[in-house]
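One protein chain omitted, others in place.
Residue numbering begins at 1 within each chain, and the chains themselves are lettered A, B and C in the order written.
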Amino acid sequence: MTDILTHSTGETATVNESDGIVLGANQYGKAEVRVVKVTRDTDRHEIEDLSVSSQLRGDFQAAHLDGDNGHVVATDTQKNTIFCFAREGVGSPEAFLLRLSDHFTSSFDWVTGGRWSAESYGWERIQVGGEGHDHSFVRKGQETRTALVVADGDQRHVIAGLFGLTVLKTTRSGFEGYPKDRYTSLPETKDRILATDVTARWRYVADADTRELDFNAIYDDVKRLLLEEFTHNFSAALQATMFDMGRVVLVKHPEIAEIRFSLPNNHHFVVDLEPYGVENPNEVFFASDRPYGLIEAAVTREGQAEVPQAWEAANPFC
Amino acid sequence: MTDILTHSTGETATVNESDGIVLGANQYGKAEVRVVKVTRDTDRHEIEDLSVSSQLRGDFQAAHLDGDNGHVVATDTQKNTIFCFAREGVGSPEAFLLRLSDHFTSSFDWVTGGRWSAESYGWERIQVGGEGHDHSFVRKGQETRTALVVADGDQRHVIAGLFGLTVLKTTRSGFEGYPKDRYTSLPETKDRILATDVTARWRYVADADTRELDFNAIYDDVKRLLLEEFTHNFSAALQATMFDMGRVVLVKHPEIAEIRFSLPNNHHFVVDLEPYGVENPNEVFFASDRPYGLIEAAVTREGQAEVPQAWEAANPFC
Amino acid sequence: MTDILTHSTGETATVNESDGIVLGANQYGKAEVRVVKVTRDTDRHEIEDLSVSSQLRGDFQAAHLDGDNGHVVATDTQKNTIFCFAREGVGSPEAFLLRLSDHFTSSFDWVTGGRWSAESYGWERIQVGGEGHDHSFVRKGQETRTALVVADGDQRHVIAGLFGLTVLKTTRSGFEGYPKDRYTSLPETKDRILATDVTARWRYVADADTRELDFNAIYDDVKRLLLEEFTHNFSAALQATMFDMGRVVLVKHPEIAEIRFSLPNNHHFVVDLEPYGVENPNEVFFASDRPYGLIEAAVTREGQAEVPQAWEAANPFC
Partner (left out) sequence: MTDILTHSTGETATVNESDGIVLGANQYGKAEVRVVKVTRDTDRHEIEDLSVSSQLRGDFQAAHLDGDNGHVVATDTQKNTIFCFAREGVGSPEAFLLRLSDHFTSSFDWVTGGRWSAESYGWERIQVGGEGHDHSFVRKGQETRTALVVADGDQRHVIAGLFGLTVLKTTRSGFEGYPKDRYTSLPETKDRILATDVTARWRYVADADTRELDFNAIYDDVKRLLLEEFTHNFSAALQATMFDMGRVVLVKHPEIAEIRFSLPNNHHFVVDLEPYGVENPNEVFFASDRPYGLIEAAVTREGQAEVPQAWEAANPFC
């Protein structure tokens, strides 16, 4: 076979179909559709604010290999569907994504699965004279809520989460007893600042009742537990605190199968002020940007089957 | 004069001093010193979290023209000073910056002024069992507070502010009566979403009592007024709402000389769902990123002198 | 006068017009219109890629105080105008902005000035077989080019610039001879890395011929000069190098009145490897994020009038 990819003769070059190169895993769709739903049935309006992504999986071989788009539900169509579905209400990000997943897998024979994900942004009513206003809101800031539905045929995996929840304790954290080698210079400490930006995702048990869960209420409670547990116990290391945070969530929420964390250790270094004749008894810190520790783990239940395809879908494709 | 800048003979080239090129306005220092101050006099800790920048102005001619650093207080020294001063407490960003300004202008003859600025990040106590924890905190998110002190000899200008305060009202906003020309296609509306990210800065009256102000309490009240006033009145345009917000601040706070705003009009477009057989009575919106309206103004007091040098220092040099 | 701002009786509250609160400086328009112009007169296409902002100044009192939009040329109209004008070609960002400024100030009596700014993004032809492709491009990366036109009646100020041009020299930079005080601990050095991200803006001489300048060619040459001059001379401090860079631009380009710089000193700290038994003769560096030095100055011509209103417009309003 001559090297047909040289393109030396211009754009008419074609590729030998027998080169053994094949299409692997793939998905496509519309990302970050910024939909804001206002419910105005009464004078007291409600607002839901989401960034929704839809990606389809199935038989898209012809589009990749032959330039045949007969199966390619346009990403523009996916976007329109998201807006139309929002007209009927969101409810919770998870419920909304489940509805989208059902629509796409049932509407097109060759769509056998997909992933639908959302970020949602919290708003609270502006306080006027001690009361929340009917139709004026201020964005909460703080963490961003995430949701993901992975469809594989009839099966649904639901993963909820959050990121950007920044917490800090000014004491009752230390780091001691670690191994020392040639490259170790870090002094042990019994008292340091512990700070992190919580990224967490929890996967719901996949059974018939999952769709009936009150995802909004569970979200609020998981956030509360994460914050509370962060305060408890002396932290021997971020690893131990992270595991405690995960454990309390699983103990309190049997509907959650497992929880994963990615926690930067946001270093706050005590500034050495001695050269300037100033003592510094753990009062003045330099908040460092990079590098940072990065502590990650899954907390799960004994003997439970792993669901790698759900977690794979939670993350960027490449 | 031969063209002495060709460098054709390598790095020994020098520049003719009589070319009439001179140094104009200049300032230098250390930017974004991330200082966290923990006050731990009792078991109930307090936290102050700042990003502080220090820039000096004065006679730095020799450094620029002759490579003579005799006047260049090292930016590293400015950083160390910030950390040392934090040891004695922050109090309010404005008070902290005033102390820094006094230090630098009084310590070095040739430092005749400068600008000291800070962002500060709010933290709130994590709630455990209905009570705020002693030493565990969660970052508030929402807006970032800003502060600026400009020193010009003995004079001090103090400008406080905030950015990233995102507000939205779902109704009682319209846009009508604007001029139409060949390029106008926007339809008039009596009911739209109004949304913006508030950036505001207010300048305190420069008099002997400024240093005695309770900057933290004023900040909280200005934020409250901005939020409340955003809810009031039908908004004929963001311009009118912005002016109302500024006016109420000035009326309530005689210690504030003027206030400036930069308000993006964060467009929320009603999605046309008619092609899909779905009505949309102002319920489903697309939140657009770019382009966006940008509405900016100063609200000030009649007959009051302008202080352009203070505002010039509030912004990037170039 | 009773305090009419309490809003205690609801939204009917109005503000006393005699409170002495007035509108100060103001401007408004559409920001970040992302316009891509393809010229396809022949098979060899050209591409121009801009983010354009338009802001009008003039008599907008009624919009702010009375909710009367009779003078408010809609920001949507400004956006449409930008797209329509792009149809006739861009040419250079500066020339494009000048045309926009003329249009708006001549079309509406009450528009007495404004600011029009642009970022532009460079593309280069993809190389295929050693030749640039006719219609396939790769974005250059590296710096972003900026342009600004400020209109004040018939007057026009043109400021060009760039940001994000990151340069570094591995030697022939030091820092010595600076004053030492109680807070100084920085050691002097004769050999360090000097690195910065160049932000520069240069203002063109305002005269009749400005509009005839070849702004694209000048831009390329100024960039070349900035890069070349950064390499020349031992750097006694970033201040000295910055001034040299500005001086060469002014010497070579009489059509440029002044140039301003904002240069972070991107610290690269030699890592102390001695604790690990490894010598480090200025070979391994830690590139720090924050804090950083920030060195800023204008380089200008002797006896030349300052034009603060042009520079004020170059920066954020607040």
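What we mean here is this: contacts are C-beta pairs under 8 Å (C-beta built on N, C-alpha and C of every residue); 3 or more make two chains touch, one makes a residue touch a chain.
Since we're looking at a predicted model, the values are computed, not measured.
The chain that is not drawn here is touched, among residues A:242, A:273 or A:287, by A:242.
Within the full complex, the residue among A:32, A:59 or A:88 touching the omitted chain is A:32. Where chain B meets the chain that is not shown, the touching residues are 7-8, 128-129, 182-183, 185, 275-277, 289-290.
Along chain C, the points of touch with the absent chain fall at residues 33-40, 45, 47, 49, 80, 83-84, 86-87, 123, 126-128, 133, 135-143, 164-172, 193, 224, 227-228, 230-231, 268, 271, 273, 275-276, 278-280, 282-289. Although one chain is not drawn, its touching partners on chain A can still be listed: residues 5, 7, 11, 13, 15, 19-34, 51, 53, 55, 60, 63-77, 79-81, 84, 107-108, 161, 175-179, 181, 183-186, 199-201, 228, 232-234, 236-237, 239-240, 242-244, 246-248, 250-252, 258, 260-262, 264-265, 290-303, 306, 308, 311-312, 314-318.
By definition in this document, only the chains that are shown with their structure count from here on.
Chains joined by the most contact pairs: B-C. The rotation that brings the Cα trace of chain B onto that of chain C spans 180°, given to the nearest 5. Put simply, the C-alpha centre of chain A and that of chain B have 31 angstrom between them.
Touching two or more other chains at once are residues 33-34, 80, 84, 228 of chain B.
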